Each structure stands twice: as C-alpha cells, then as structure tokens.
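A single protein chain has been removed from this complex, and every other one stays in its place.
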Amino acid sequence: MIRDVRTGPAPRHHYLNAGHGLASWFLTKDHKRIAWLYFVSITGFFFLGGLAATLIRLELITPNGDLLSSDAYNRLFSLHGIVMVWFFLIPSIPTTFGNFLLPLMVGARDLAFPRLNLLSWYVYIIGGLFTLIAAVAGGIDTGWTFYTPYSTLFANGAVLAAATGVFIVGFSSILTGINFIVTVHTMRAPGLTWFRLPLFVWAQYATSLVMVLATPVLSVTLVLLAVERVFGVGIFDPSLGGDPVLFEHLFWFYSHPAVYIMILPAMGVVSEVVSCFAHKRIFGYRVMAFSILAIALFGFLVWGHHMFVSGQSIYAGVAFSLLSFLVSVPSAIKIFNWLATLYKGHVRFDAPMLFAMSFLGLFLIGGLTGVFVATLALDVQMHDTYFVVAHFHYIMVGGAVSAYMAALHFWWPKITGRLYPEMWARVSAIIVFAGFNLTFFPQYILGWAGMPRRYHAYVEDFQLLNVFSSAGASMLAVGYLLPLIYLLWSLRYGAHASANPWNARGLEWTVPSPPPEENFERPPRVEHEAYAYDTDA
Amino acid sequence: MSRPRHDRTPASATGRFVALYVVLLVLLAANMAGTLLSLGPWAIPARLAVAAGMVAVIATTFMRLRQGTVLVRLVAVMSLLWILFLFVLTFADFLTR
Amino acid sequence: MTRTPEHTVIVAHQFENLEQQFDADLLGMWLFLVTEALLFSGAFLALAVYYHQYHDTFSAAARELHWLLAGANSVILLTSGLAVALAEQAADQGRRRAALLGLLATIALGLVFLAIKGYEYHSEYQAGLMPFLQQPFAYDGPNPHNAMLFYNFYFVLTGLHAAHMVIGLAVLMVIAVLTWRWRDGARVARQVRIAGLYWAFVDIVWVLVYCSLYLVGR
Partner (left out) sequence: MAADQDRWQLLLFPDAASSVAGSVDILFWTMVVVCGLIVVLVFTLLLVLSVRYRAGARVDRTPSPKLFNNRWLEIGWTLPVLAGFLVFFGWGAALYVDIFDPPARDGEDVRQINVIGKQWMWKFQHPEGIREINDLHLPVGQTVELRLTSQDVIHSFFVPAFRIKQDVLPQRYTRLRFTPVKTGRFDLFCAEYCGLSHSGMVGKVVVMAPERFQAWLQRRDRGESPAREGERLFRQYGCSGCHGAASRVNAPDLTGLYGKPVPLESGETVTADAQYLRDSVMFPSRQVAAGYPDIMPSFKDQISEEDLLKLLAYLQSLDESSRADAPRQKETDAP
C-alpha cells in the first residue's frame, strides 16, 4: 500500500557529497561519515573472521585432522574468536547504526564529542592492525579467552601483539560508550523525554553503560597478562601461588557482559523493525525499556556461570546459576512483547522484517538453550562442548548478526539514499535462516553427546552431524555474500529513496535520505511518544 | 552567555579547601600512626576505613562532588556499586572454596 | 570545531549553548574516571584475593617497603591535589596568574613525587627485590615464592599509578600552556577543571595504593 512512497527525487545536498577526497573522510567529524568508516572496517573483519570459520568447518568435515595441522587449526579458531568478538560483534551495531542514528534519533546535530568519535575509530583501527600483525606474525593459539597459565607461560606465537590489539580496541569501545551516554543525557531535542526515546536509543544507552563499566576490567586483566608474559612477573602463575581461576573471574567479568554489548543493540534494532513493519506501537514500551536496563544490570552478576567446573567454589556456582536464571526473565518478557506487537498490526514481510523474524526465532532458541547451560547439573555435561558453541552462536550470529542485517536493510535507504533490491534481500534472509539452522542445530546434539569444542580431530561417531554443519556453513556463506553484492550494486543502480520509504516513525525519517550534513535544518521539537503508528493506521 | 551554576566556586572555598587538606593530612598521619598500635583483627578494616575517609574527602571537595549535579553523583555511586559487584561475587568464590 | 573567531565565547557546533557543553564535558570526564576506577579495581581485586590467601607472607613482605618515604610522597601528592583545586578555582574566577601558579605548583609536586618513587624503585632494585627481567630475587623473609607475588603487585600497582601520573602531568603541562595563553576564559576554566578532576583521581588511587600496599601489612 505504500510502494509508491518508497522512491523519491535525487537529493541535492547531503552528507555524502558535502566533501570530496580522502581527507574529507579520514578527518571527518561527522558522525554519519564515521559510521561509514566503521561500516567498511567491520565488514572487512567480518569476512576475515568468516574466512577462518570456513576453514574450520572444512577441516571438521572429516574426523581426522587431515586438512590443516593442529597448530594451524588452533590458530584459526583463535583468530576467528578474537576477530569476531572484538572486531565485529562488539562494535557492530553501536559503531555503525548507533553512530549514524543516535544523533538523528535524539534530534541532535552530532554526538557530544565528534573528535573523540573519530579518535575511537582510529583507536579501533590501530587495535585491528595489532591483531592482524599478530595473525601474520605467527598467529596466536590461545583461543579468544586467553586462559592462563597457557597464554602466559606456555603458548607460542604473538600473544602479546594480539592482547595489545584487544587492549587498544577496548579503549575504542570505552570512548564510544562515553560519547553515547553523554549524548543521550545532554543532547536530546526539546520535548524528547526519556520515555519518548525510541527503544533503539535505550538499547544503545544500556549497551554503552555496559561498555564503560565492563571494558576497563578486561583492560587491566590484559595488562596483568602482558606483564606476566613479557616481564615474567607472576600474577596468575600457580608456581608462585597465583590462581588461574582468578584470571577467569576477571576475564568473565568483562566477557559475559560483552555478550550483552552484542545483543542489547540487536534488541533495539528489532524493536524498531517489528514496530515499523507491524505498523503499530511497540507493545509494553516501558516494560521493554526497563527490561533493557535490567538485562544490562543483571548481566554483570552472572559471569561465574562460565566457571561451574573450573574449580570455583560450588556454592559460588549455585549463586551464579540463580542470578543467571534471573537475567533470562527480562529477555523472555521482550520476546512476548514483540509477539504482542504483531497482534492486530499491519504486518509486511520486507527483508528487514524477515531478518527480524529470524532474530526472534533464533534468539528464542539460543536463549532457551542458555537456560540449559545455566542449569548447574546440565552445564557439567555441556560446558566446553559444542552445545555451548551452538548456544552462543544462536545468540551472537542468529541474534546479533540477524539484527545487524535487519538494520542494514532497514536503514540502507536512509544511509545511502538508495533502495536495495527487495527480492534478493528476501532470498538472502531465507538462505541465512536455513543455513544458520543447518550449521548450528546439529552442534547442540553433538555437544549433548559430548563432543568437546576446539577439537581438531574428533571421534568418528560425530562425523555425520559435522558434515551437516559444514554444509550449512557453506549456505551461510552464500547468504552473507549475497547482500555484499546487491548492496554494492544498489549504491550505483538502486532507485533513489524517499525520506521515509517504510512509512516509519522516528526523527531519522523526518530528514531527507541521505540526511544533510547538519542533520536538521531547525532543531526538531518532539511532541509524540515513540512509535506513533496508531494515529494514521 | 550564562555560566553553569556548579561551575562557579565562591571565594570562600579557598578556606574550605585548605581546611579539608589539613583534614587529609591528619587522616594520613592517623593511618600511619595506627601501624604502631596492635589492633589485631581490626587493623585492616581500620586502615581501609581511614583510607576510604580520605577518598571521600578528595571526591567531595577537590572533585566537587558536593556541588555536582545529581547525574554526576549518580555516576560516582555507580562506579562504587560496580566495584562492589566485582569484589563481592569474586570473594563469594574464594571465601566458600 | 570552532566556527567563531577567537576571543569570544566558543560553543562547539553540536551544542546549543555553553552550559550544555560544560555539562557534557563534565559528564564525559566523570564517565572516563569511572572506567579508570574499574580498571584499578581489577588489579586491587587480585591483590585482595592474594592478601586473603597469603596474609602472613604478604604482611611480612610489605614491611620491607619504604613506608615513611612513601608517606612523605603521600603528603606531596595531597598537597598537589590542593594546588590543582585552587588553580581550578582561580581559573574559574578569571585570575590567570593564580591559576597558572597553582598548575605549576601541581606539576612541580608531581615531578617530586615521581623522583622519590624512582629512588624507591632504585633502592628496591639494589636490595634485589625486583623480581622480574631475570633479576635474582634476594628476599630473605619467609616464603619467598609467595612474597614474590606481593612484590609483583607492588610494582604493577605503583607502576600503573606512575603511568597515570605521567599522563596527568603531560595533560597539566598542556593546560598550563593554554592557561598562560588565556584565549577564552570560560574555556580555560573548563579545561583546568577537567584536568583537575583527573589529577584528583590520581590522588585517590595513590591513597588506596599507599594504604593497601604499605600500611595494611604493618
């Protein structure tokens, strides 16, 4: 019913043609252009991590480690983990869509600290370079978790370079987080009260809190790891009475909340998309906002569930298990609220909605299997097996990456001023959903049957399911390469988008596509709550 | 060009800064002198408490938390809360092993 | 970032007015200090856990440190905290010379602190208490292995603090130059204020480092 409003005239002045030449990009302070810098760099890291994943899945087609040496395999899964966690998933939605949309959504001309924003991209790139150097200069085989004493006293390879890379990229996160929090607090347009903010902004805000509060603990942990490895200063070294379990505590104090850095922005995206494509106000707006904050808060209290069999006290384990169950409640609430939003809506099945629906399904399965691993006695069996691998890929790939794809398609017309080919996008969404399930569902069964993760060679009984998984991975690769092609195509050949092709609400849709350099000609004044769809449906 | 309220410190603040600086020195001296007493199991809590007092003085006076906005005070409290999470839950392991 | 000519009130383009900009800067700095606090708390946590486990050994090792020298250093750093607070106040009231004086005093005291700290490190190096870079560890108290763990924390925590001092001094020097030039009073006051916050935080960390490394074991 709204096809006709999707296209618009070619825009004249906007942020993309406001300056030309390399300097206009690499020295820009415009949050929209910085978002592009991030787009390009995280896409590069995504495909690098994906390449490592492809090789891992190829190796695992046969039970014997015959394609790669075990050394190469160990380095590949470490690279895959480090790149995907720190250089793709953590920065993914915040630094791209958050950067682009946050000022637009709060009605500001830019983030509070534009130079800091550019600096955090450079910091990200420097961290990335260190990691790439580590990958080239012999690689690193500790896994992304850097557990001591293996990482400090035993591992060969460029552990220091990789740890430095992660340490540096942590500061990029911190700076972005500070920038976002300050922006949301001080730069909201007149009339834009907290409970009129889009849930995407709430999600970015909560994510930034987690970044600011968790990342420094990772930084100091990596500093301690580095001094132990480089200077031989025992910190966790058991032979001096140090405790490797203490390292695990410090590491997971960051790395569990890091999961929420990945998933909270995804929840924000899905709230926007579901509401828009159901053409209806999000159900239970306040409950949704509070559950975002609750997840961010409780996310800090559950890290010990990574350590149920680590030699941690079993009573601490019981406490962490209970807290882990509590953190899953707000997630469950969110799923029901999204479903209720569909009720009596006008649901359209454009590609962003298909990706958002994939998110709902896959996040549900990932979340419920998370309940399995939060259950103490079951985690004893599941810990460090493919069950856990499947669980967190359902959350991170099925959840976060699906939402990233939804966001990419949803805001593509706004960001580029072009429409993407809808048919191909739908095909890609369906291929990704099918390929994802084929890749990762078998891994649940493998884990339950006892296949440990990070195994280069495995017991023959596990082969059949591994073959399924690898077949799914190749589908997944197609599903992710397809958008790369048609989105690049659309940059040149796509139809010009109107200001509001989805008939959506929100301040970002009130400005032309692509937005002008200063975002708003006049500071907007907000008089409605978010998602005012019901007024004209 | 209105100046933010909390930006401006009254001229009398100099006296307060110096007075609290003296308080800090007294606390430091007390803490150092405390090592000469044998307080038994109370030694560590006592020393940490005095140090916490010094931290509180610096934060409220030199960092002007007293005049700070609610938001800034909230931020300061939040950092304490999160440090508490880190300590309490980690010690939950080490104390019950 | 600056559109308007100098010597007038400058508001960055993304802000509506100076008050908004000041609120944003202050909040940003406080959030940054939160991250710094959590960074140190990770190292303090590790120290606390080991203190809990090896209480006697750690206390014995702590008694070898130069606690009086470090106590004098505490006085120096607290004094520098006062100096920077007075400098902030002076800058705020538009008293350029007083502000500059306060900043220079702060920098001087900070350098004295680092010098004394350096002397402490040197004497520990000579006493063979620097257990890294293949140095022999010549500690003759009980349980040298666990004691070494204590010394590792001593060097890591004081080193981390010293690194923050160096950063803080560099920032203060830049701010001192800006104060000397005094282009835009409101802006200088804001910059002195932000730098002063950082310096006060460095003070706080030292108070905790001094208490937990030098005093707790005594």
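Labels for the chains are A, B and C, by order of writing; each one numbers its residues from 1.
Note that contacts are C-beta pairs under 8 Å (C-beta built on N, C-alpha and C of every residue); 3 or more make two chains touch, one makes a residue touch a chain.
Model, not experiment: these values are computed from the prediction.
**Q** For the chain omitted from this view, which of the shown chains does it touch?
**A** A, C
**Q** Of A:T7, A:T62 or A:T375, which one is in contact with the hidden chain?
**A** A:T375
**Q** Where the complex has a chain not shown, which of A:I140, A:L213 or A:I365 is the residue touching it?
**A** Result: among the candidates, A:I365 touches the missing chain.
**Q** If the hidden chain were put back, which of A:D66, A:D461 or A:E527 would touch it?
**A** Only one listed residue reaches the unshown chain, and that is A:D461.
**Q** Determine which one of A:I125, A:V230 or A:V287 touches the chain that has been left out.
**A** The missing chain is touched by A:V287.
**Q** Thinking of the whole complex, not just what is shown, which of A:P216, A:G241 or A:G506 touches the missing chain?
**A** A:G241
**Q** Over the whole complex, note the residues of chain C touching the chain we left out.
**A** So the residues of chain C touching the unseen chain are 54-57, 142-146.
**Q** List the chain A residues touching the unshown chain?
**A** 1, 65, 70-71, 74, 141-143, 145, 147, 149-150, 153-155, 238-239, 241, 244-245, 278-279, 283-284, 287, 308-311, 314, 317-318, 321-322, 325-326, 328-329, 332-333, 335-337, 339-340, 342-349, 357, 360-361, 364-365, 368-369, 371-372, 374-381, 383-385, 445-446, 448-450, 452-459, 461-462, 464-465, 534, 537
In this text, only the chains that are shown with their structure count from here on.
**Q** How many Å are there between the centre of chain A and the centre of chain C, using C-alpha atoms for each centre?
**A** For chain A versus chain C, the centre distance works out to 35 Å.
**Q** For chain B versus chain C, what separation do you get between their C-alpha means, in angstrom?
**A** Result: the chain centres lie 15 Å from each other.
**Q** Which parts of chain A, given as residue numbers and ranges, touch two or more other chains?
**A** Within chain A, residues 185, 213, 217, 246, 249, 253 contact more than one other chain.
**Q** Give the residues of chain C that touch two or more other chains, as numbers and ranges in rising order.
**A** 23, 27, 31, 34, 37-38, 41-42, 45, 49, 53
**Q** Taking the complex as given, what residues does chain C use to touch chain A?
**A** Listed in rising order, the residues of chain C that touch chain A are 1, 12-16, 20, 23-24, 27-28, 31-32, 34-43, 45-46, 49-50, 53-54, 131-134, 145-146, 148-149, 152-153, 155-156, 160.
**Q** What does chain B use to touch chain C in their complex?
**A** 1-4, 7-9, 11, 13-14, 17-18, 21, 24-25, 28, 31-32, 34-35, 43-44, 47-48, 50-51, 54-55, 58-59, 61-63, 68-69, 71-72, 75-76, 78-79, 82-83, 86-87, 90-91, 94-95
**Q** Any idea which chain B residues touch chain A in the complex?
**A** Contact set of chain B toward chain A: 71, 78-79, 82, 85-86, 89-90, 92-97.
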